[in-house]
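The following block contains the structure, expressed as structure tokens.
For this view, one protein chain was removed and the others were kept in their places.
Letters A, B, C and D name the chains as they come in the text, with residue numbers starting at 1 for each one.
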Amino acid sequence: MNGLSSKRSMKAGLPPGSLVHIGERRTDSVKITVFEYGEDHCDEFVNEDLETIASPKSESAVRWIKVEGIHNVDTMAKIGEIFDIHPLTIEDILNTDQRPKMEDFDNYTFIVAKIICRLDDEVITEQLSIILRPSLVISFHETQSDIFVPLTERIRGKGRIRKMGADYLAYGLLDAVVDNYFLLLEEIGEKIGALEEEITATPGKTTMQSIHDTRRELVQLRRAVWPLRDVMNMLALGETPLVSESTKLYFKDVYDHAVQSADTVEIYRETMTEMLTVYLTSVSNRLNEVMKILTVITTIFMPLTLIAGIYGMNFEHMPELHWAWGYPLVLLLMVAISLSMLRFFRKKRWI
Amino acid sequence: MNGLSSKRSMKAGLPPGSLVHIGERRTDSVKITVFEYGEDHCDEFVNEDLETIASPKSESAVRWIKVEGIHNVDTMAKIGEIFDIHPLTIEDILNTDQRPKMEDFDNYTFIVAKIICRLDDEVITEQLSIILRPSLVISFHETQSDIFVPLTERIRGKGRIRKMGADYLAYGLLDAVVDNYFLLLEEIGEKIGALEEEITATPGKTTMQSIHDTRRELVQLRRAVWPLRDVMNMLALGETPLVSESTKLYFKDVYDHAVQSADTVEIYRETMTEMLTVYLTSVSNRLNEVMKILTVITTIFMPLTLIAGIYGMNFEHMPELHWAWGYPLVLLLMVAISLSMLRFFRKKRWI
Amino acid sequence: MNGLSSKRSMKAGLPPGSLVHIGERRTDSVKITVFEYGEDHCDEFVNEDLETIASPKSESAVRWIKVEGIHNVDTMAKIGEIFDIHPLTIEDILNTDQRPKMEDFDNYTFIVAKIICRLDDEVITEQLSIILRPSLVISFHETQSDIFVPLTERIRGKGRIRKMGADYLAYGLLDAVVDNYFLLLEEIGEKIGALEEEITATPGKTTMQSIHDTRRELVQLRRAVWPLRDVMNMLALGETPLVSESTKLYFKDVYDHAVQSADTVEIYRETMTEMLTVYLTSVSNRLNEVMKILTVITTIFMPLTLIAGIYGMNFEHMPELHWAWGYPLVLLLMVAISLSMLRFFRKKRWI
Amino acid sequence: MNGLSSKRSMKAGLPPGSLVHIGERRTDSVKITVFEYGEDHCDEFVNEDLETIASPKSESAVRWIKVEGIHNVDTMAKIGEIFDIHPLTIEDILNTDQRPKMEDFDNYTFIVAKIICRLDDEVITEQLSIILRPSLVISFHETQSDIFVPLTERIRGKGRIRKMGADYLAYGLLDAVVDNYFLLLEEIGEKIGALEEEITATPGKTTMQSIHDTRRELVQLRRAVWPLRDVMNMLALGETPLVSESTKLYFKDVYDHAVQSADTVEIYRETMTEMLTVYLTSVSNRLNEVMKILTVITTIFMPLTLIAGIYGMNFEHMPELHWAWGYPLVLLLMVAISLSMLRFFRKKRWI
Partner (left out) sequence: MNGLSSKRSMKAGLPPGSLVHIGERRTDSVKITVFEYGEDHCDEFVNEDLETIASPKSESAVRWIKVEGIHNVDTMAKIGEIFDIHPLTIEDILNTDQRPKMEDFDNYTFIVAKIICRLDDEVITEQLSIILRPSLVISFHETQSDIFVPLTERIRGKGRIRKMGADYLAYGLLDAVVDNYFLLLEEIGEKIGALEEEITATPGKTTMQSIHDTRRELVQLRRAVWPLRDVMNMLALGETPLVSESTKLYFKDVYDHAVQSADTVEIYRETMTEMLTVYLTSVSNRLNEVMKILTVITTIFMPLTLIAGIYGMNFEHMPELHWAWGYPLVLLLMVAISLSMLRFFRKKRWI
């Protein structure tokens, strides 16, 4: 039962609560860090025995258990047991296909959010699961992502967070996730700017591909941001008793940021659609251009070729052929015809 | 009144409650299996006389009557009578055109869901109707589908399901249906991936057809998933008293899965629309390519042909014709013109 | 005040309650049939004097007054007076431009639905107005439509309807209307199937027209079905006290059917949009095909013509002209060029 | 402060309540007509002194003050003062850019609607503002529109309106406005019919323009109808105590008509979109047609020209040139080639 599977379908037919890790295995080892902090102290324990983390080591205001690497099903089952977490919740944590959501259980609040980051020019979605309890936060990460480094530093460094409760820590985690969206949005924004210039200047075969790649990234981002908005709103409106009045204001702030990034995603999506139209129009305009050149060339050479053909006929009685100036006159006529044609086309703005 | 009809219209004009089977006849025989199980036992009876299944054979926590093959109208009417099911419900079971729904009657809850599976490269929709009562589940299947085999095995094999009530069995059936959607979605996902490569590499006449076939499958899937979401939500929110508090959590889980697959369907649909645009753009780009070649050829050969025409004229006084080097010079001129043209076009990136 | 007008505008400026028949006059005579029935009897009276229909002839559970032909404004005004119907209701019955609706008045419920049927290859919309009162139904029909024949037969033939009240009769009428939609939808479905084959096989100039005709029929159907859904829902939810608990279930059933047909209409509409894209793509593909042929021909013949032109030049010193094998060699060269070109194009899959 | 301005921007920066007339000045003089009527009498006073209209001349059930021409800001301010109307309301009346709305003030209900009429082939939007009070209606019109003539006649001619209150008069005004929409919709309907024939028969350069003109008219109509629907609904639902129970039914009727015309506008809009597609397809089909002709001509003449070129070559040893039947045989060959080509194209249905 500790097998790995990247396919959701591997679970079809299994009873509910069967623990199967769904998603890519992103890290090899599992790292569990426990932070115990209050206004005046902050202790850190790394990879302790699972049994010992069940109860706090010191009397601290807040405990944060940070689990990095969720593919070990046994470990996850053990954690679930120790902290009395519902099997369906553990299942949701293991299944990294979840959409952002908030669920209120009897003894804890379960929050799922998606971290989006770029890895080797590809956009990767990672799942962050948070279990919020009075004075305890357990967070599950797929990798040892570095977007939470500033938060960890603030805890170590006597930041305001040290004076606040577990709900504020949950806020801190989610705030880091949303702030990270802005980073990606800025990158995409720059990419769109570059694409816009490329389209009007030198649209090539890869342009279309870039447009579609960017749209796909936006779709991924949208999937992460849209439901998160609702989650933040529920937290800000106090759907769970675990969030205090003063922390609600902070969740309201994250909610505003989520709405803002959702807005930006929508505007970028519209821009992409517009760019597609511009691209198609430019393709169509180029076709027009090509057709015009073809028509101009055909129109200029066809009458000249006809004249040459006429004086190439073998009739016995063609007086012009015997004129001394016949040949230069015909050449002149050809030049005159070409010039007047060119003038006509210039007037029509075709060339 | 036991005729078969695959057309909804056959019913027009008949009084309500007239039992007519609407849909394709998918299996020849009707198979009725009765499961009676509790924590410590599990009995199975196949194709017993209809009268005898009315009352339980043993004192069991849960009875599951599984009816495979619904085309026999007489049998269905009999079952309706024995278990006191409203004629409109029996009508709905027979009419396999139903959309997923949940209806709460006085003495039972009626649930309709759609099973979607692939048969010989075609996507088939099958109807699953569930009658849920305290400690009794009657399920109606069009065929002897094998998507419920794991569930049956869990019942036979002392799974947790043996300790739970009838509502949990209903959940198990619906969970199997939704899990099955993921299987189909993965298949479609792979197909889309293949299509994407086909479009950018070698788009042919069948590409368009494949795109449309896939879209049609998605439309079918959407019809099944969208209303099921609402049904699951109603069950999770406790719209019926037959679902216990603890089972609601499981229905919430299926609801999440249904939302997830509905999301995936939408994303796939958008992808298909995008692929259509890519296809059309590539068609339009190829037209451009063809036009460019045509223009290049016309532009290169027309002046050459004119020159040949000019020196084919029969004027008496054409000094060039008498030059010893006239012919090779003209040939050289032609080569020079072609080369400079080719250079021009290369500069314009047409070739 | 008994004039006929097919234009809604004829009414502009008239006071409300002015009775003007708006719509086409579909039948010449007005036929009023009165059914009086109960569990054990069923009497029918045709075209009685208007005064005498005011009071029932026998003590019956239900009276059904069926008015076929509504263009006679005087008759309508009289009926309105006899049965104490609000002038605005009579106006609505006469104005066949109504959209389906349900209105609850003090002493009756007024329901409007649209019957859609095909007449001489054209789709015709007809209005059905129903006045529902305790134990009385008055129905107004534009023509002597035959979609209610089965219902009438059931009343005459001791069907269950004979045991039910007036609300069940109203249900029977509306059920017949919705069942009729399925008939039309099946016809349209078959037409779409034929169109799909036509498009991929031999798209002609009439294809586009057929697509648009079918879309128009769907729009008409949609206008009839969408608001009817709400009407059915209101009746099923018991917005009017005239519908009994047990009949509500039947209205719920019609509601389901209406939703189902609305769904099908939407799917057909999407299919039509898709077919339009397929059509346009095939047009665009054919253009591509034509352009390729043009380019192939131009590319093959232009160099050949140039060669012929070159050896048609009149230079004195052209050694090839004097070779014995010059002519056949040139012909061979031409054949070689054509063949290599054809090969090249076959490789490029242009021919 | 009595200047005229057709620009909304002229107001930017002015304090609220600054009275500026925004819109075109449509009439030169201001005409104020006062109707005082009851069941048994009806008096009319035209252009009385403003002071004297403050109090009724007789004891009448209803007073209707009809102000035609609203550009005189002084007059408007005076009326506002006399009847104790909020400055913001007067501002709204003067600003003819309002969208239809209903506002309930302490002592009156303020209703804005838009009259749409055709003037010299252009569609003009005019604003109608109504102040409804117990037994008093003040209506403000931009011009002396004749769409209220029938209403006036009914008041003068002992119509039912004479027995009803001020709310019924307000209904009469709004009913006239909505009825007028149908007139315009019918005109547009006829125009669309003509356009449809034009498109399939002889689409020209003006067709596109006509399509867009019609769409613009529909957009204007939509702006007027959509918000009016809500206004009518609010009046029908009794959002204001000034509308009596019996009159609500009439407002419900106007609401139905507004919904109906909004529906028609939507259907016309869809039709216009569809016509655009048909137009574009026909343009694209014609391009195909032209390309086919070009290809047919090129394909037929190119080989013939090549043959002529071949026999125009000057090789010494070309046996065919010396044959007696060479010339007619070549001509025959050309005819044969052309005919077989034509046959081929006929088979391909290109010509």
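In the analysis below, a residue touches a chain if its C-beta (ideal position, glycine included) is under 8 Å from a C-beta of that chain, and two chains touch if they have at least 3 such contacts.
Computed from a prediction, not measured in an experiment: that's the story for all the values here.
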item	value
Among shown chains, those touching the left-out chain	A, D
Touch with the omitted chain, as defined above, among A:A54, A:L119, A:L183 or A:L332	A:L183
Identified contact with the non-displayed chain, of A:I90, A:M232 or A:L294	A:L294
Which of D:Q98, D:N180 or D:S261 contacts the chain that the document leaves out	D:Q98
Full-complex contact with the absent chain, from D:K57, D:H212 or D:K348	D:H212
Contact partner of the left-out chain, one of A:G165, A:G309 or A:G326	A:G309
Subunit D residues that touch the omitted chain in the full complex	7-9, 11-17, 86, 88, 91-92, 97-99, 101, 103, 205, 208-209, 212, 215, 219, 223, 276, 279-280, 283-284, 286-287, 290-291, 293-294, 297-298, 301, 304-305, 308-309, 311-314, 318, 320-327, 330-331, 334
Chain not shown, touching residues in subunit A	147, 149-151, 154, 159-161, 171-172, 175-176, 179-180, 182-183, 186, 200, 249-250, 252-253, 256, 259-260, 263, 267, 270, 274, 277-278, 281, 284-285, 287-288, 291-292, 294-295, 298-299, 302-303, 305-306, 309-310, 312-318
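One rule holds for everything that comes next: only the chains that are shown with their structure count from here on.
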Groups of chains joined by contact, in the absence of subunit C: A, B | D
item	value
Most distant chain from subunit B by Cα centroid	D
Centroid distance [mean C-alpha coordinates] between subunit D and subunit A, Å	43
Subunit A and subunit B: spacing of chain centres that average the CA atoms, whole Å	27
Two or more partner chains touched - positions in subunit C	284, 287, 291, 294, 298, 305, 309, 312-314, 318
Chain contact graph, described as a line, ring, star, complete graph or other shape	line
